[in-house]
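What follows is subunit A.
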Amino acid sequence: MIRLSWLQFRSEAVVAAAALAAFAVLLAATGPHLFHLYDISGVATCQARGNCVSLASTLINKIPGYYELVYFGATGILLAVPLIIGAFWGAPLVAREFEAGTFRLAWTQGVSRERWITTKLAVVGLGAMVTAGLFSLVLTWWAGPIDTAAALKENNSITFIRLGFMLFATRGITPVGYAAFSFALGVSAGVLIRRTLPAMAATLGVFAAVQIGWPIWVRSHLIAPAHIAVALTAANIPGLGQGPGGTIMANPPNLSSLSGDWILSFQTVDPAGHVFNAATVPACSGNSPNTQVCGAALGALHLRDVIAYQPASRFWAFQWYETGIFLAAAVVLAGFCLWWVRRRRLG
Partner candidate 1 sequence: MIEFQLDETSGVATYLQLVQQVHQALRMGMLEPGDQLPTAQQVVAKLAINPNTVLKAYRELEREGLVRARPGLGTFVTRSPSGTDPATQARFLAAMAEWLRSARLAGLGPDDIEAIYRTAFRNCFAEGVA
Partner candidate 2 sequence: MRGVIETVGLGKRYGQDWALRDCTLALPEGRIIGLVGPNGAGKTTLLHLAVGLLAPTAGTITVLGERPGAGPTQLARIGFVAQDTPTYTRMSVSNHLRLGAWLNPGWDEALARHRIGQLGLDPRQRAGSLSGGERAQLALTLALAKRPDLLLLDEPVASLDPLARRDFLRGLMEAVAEQGMSVVLSSHLVADLERVCDYLVVLVASRVRVAGEVNALLSSHYRLSGPRRDPGVLPAAVEIVEESHTDKQSTLLVRTDDPIHDPSWSVKPVSLEDLVLAYMSRARDDHAPRLEVVP
């Protein structure tokens, strides 16, 4: 049954191998130059000397323009790989057999249905994980210099920190978990819908919804956030911002210690620890308060900003948790497919 699964999967595997080879060749062609630029820029040791932002900006300016296209394009490809796997490898796996009636051939041979479905799930699922893993391996290696430099230059922009929505899903081992989940989702859709195109559409829709909703609502809660309190003085308040319930808060100053960390939220609190609404200070109310006067007024109150954040050092912990959850979900869906195939007695 393993040989048959491989035989039926062969053409998809060839396409994947060719795409992976093209991807690797493209990145390998530009890699050495990129790494050379990074080595001579001094960004690797800039933390000690405190001139990271300027060094990073210099490095970014030196990188050839079309590398930016490659960078974002390759990142986009990594986002697409699990989607494509789910729609083109997962959805047709069983749906095609129903559409063509070949399940009546496959399920009346000398192997049990259980063995048929579990072997197909295992062989193609493994192929999916290996494919996504190799894509991610190549890109994570290549994009290292740019990821680091861009994060430093853009000052904790959510786009370029490793825990951010763009990089977290396209580096490390998370693509492996996504590919397994998307594949199992596709097979489940195919098993329920029993027609290839609608199953593909359903897989794309559900997986895209998960990929959008997960970073927004779930990811930050996987590990309880860390907190840090920053004393606010007249000099270090960068400005005011909206708080919950119409309150006004003081934005936290940029902390180099939080460089690369994922800022989740912050609150301005008074010395007693209660939430402080800056609108209560006359100097800071109104449409456009005078920043210097407001800042001086707030500074005199010995306020603090309590920042909830996920440290960058937790990157790999998050990677393992998230990948583990998606792999577990994939296993559950695979179990559903097995149960359903075994039960089906509808002709």
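Selection rule, in plain terms: all candidates are chains of the complex that A comes from, given by their letters.
We take it that a residue touches a chain if its C-beta (ideal position, glycine included) is under 8 Å from a C-beta of that chain, and two chains touch if they have at least 3 such contacts; residues count from 1.
Computed from a prediction, not measured in an experiment: that's the story for all the values here.
Subunit A shares a touch in this complex with candidate 2, selected from 1 or 2.
Considering their complex, residues 1, 3-4, 7-8, 11, 100-102, 104-112, 115, 345-347 of subunit A touch candidate 2.
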